[in-house]
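This report concerns only the one structure given below.
Coming up: chain A.
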Amino acid sequence: MTKEIIIELDNVWKTYKMGTVEVHALRGMSLKVKKGEFLAIMGPSGSGKSTAMNMIGCLDIPTKGEIKLLGRDISTLHESDLAQIRGKKIGFIFQKFNLLNTLTAKENIMLPMTFQGIPREEREKKSEELLGLVELKDRMDHRPNELSGGQQQRVAIARSLSNSPDVILADEPTGNLDSTTGERVLDFLKKLHKEKGTTIVMVTHDKKIAEQAERIEFLKDGSIVKNL
Partner candidate 1 sequence: MFFDFFLIACRNISRRRLRSWLTMVGIFIGIAAVFTLVSLGNGFEKALIDEFEKMGTDKLFVQPGKGFFSTPGSLKNVLSDYDLELIKKVKGVETAAGMNYKIARIEFKDISKYSWVIGISTDPEEKKLLFEMQNFKVAKGRELESSDKYKILIGAQIAKGLTFDKEVDLRNTIKIDGIDFKVVGILESMGNPQDDQTMYIPLKTEKEIFGEGENLDYIMAKTSFNADQDRVAADIMKTLRREKGVREGDENFNVQTSAQLIESFNTVLNIVTVALISIAAISIVVGAVGITNTMYTAVLERTGEIGIMKAIGAKNSDILTIFLIESGILGMMGGLIGVLIGVGIGKLVEVIVKTALLIDYITPEITVGLILGSLAFAFVIGAVSGTMPARQASKMHPVNALRSK
Partner candidate 2 sequence: MIKDYFKVAIKNIFNRKLRSWLTMIGIFIGIAAVVALISLGSGMQKAITSQFGKIGANRISISPGGAIAGPLSENLGSGILYSSDVEAVRNVKGVEFATGPIAAYVELEFNKEIEYVALMAFDDDTKTLRYMEEMGLAEVEYGRQIKTGATREVILGNRIANDLFDKPIQVGNSIYVDNYKFNVVGIQKKSDSSMFDTVIRISKKTAEDLFERENPSNIFAKVDDNYEPTEVLGKLEKALRKEHNVDEGEEDFTIEIAADVIESFTRILTTVQILVISIAAISIVVGAVGITNTMYTAVLERTGEIGIMKAIGARNSDILTIFLIESGMLGLVGGLIGIFIGVGIGKAVEVIAKAAMNSNILQAHFPWYLILGSLLFSFLLGAIAGTMPAKQASKMNPIDALRYE
């Protein structure tokens, strides 16, 4: 059985207007992500990595071209539909963790489920389960500022898994961590991929990190190239 394609970018352009100047962040990027794969998108800064990430993650819609998520074109969808897709199908991991400071670790993990209207009991059960998975069950009532960077990123990983998404998007997940902690976070991602078959798309500028993935795509000046 050929593997199902989860995300497909077809000749995607994204243009920003900076005053009177038009800046092309993406110039005809095309990409296919298959189910169960661990893909790294690698490129130097300014190559359009973040924009690509935003497109794949349904945070933004392209100026031109088509993005298909599970066979469905999302480039014409409205904001609230996009939010639903983000909530259900995609899990985000950010470089700066991006946890809500007013909420505890457990509450942070529960939040995406809250937006999906999942009953409280179920949310509590799931978030504790996920905390177990990232080995932070003893820290569940701590606020982000009471956790180390590595712990925060593990909470973020748990949060990204809370709605059992089809794909996890990780944007420089180790960028704010020292190398040992970074490795530990990466190990978690690899474990997820291997044991649960989770689809992971990781964006990074670091070759060593990218090499941990199954497949690497190179991004340069807004489009995919053979190599850098």
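The set was built so that all candidates are chains of the complex that A comes from, given by their letters.
The definition used in the following text is that a residue touches a chain if its C-beta (ideal position, glycine included) is under 8 Å from a C-beta of that chain, and two chains touch if they have at least 3 such contacts; residues count from 1.
Just so it is clear, the model here is predicted, and its values are computed rather than measured.
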Item to complete: Have a look at 1 or 2 and point out the one touching chain A within this complex.
Response: 1
Discussion item. Going by the contact rule set out above, which residues of chain A touch candidate 1 in the complex?
Written reply: 54, 57, 59-60, 79-80, 83-84, 86-88, 92, 94, 96, 98-100, 102-103, 107, 110-112, 114-117, 120, 159-160, 163
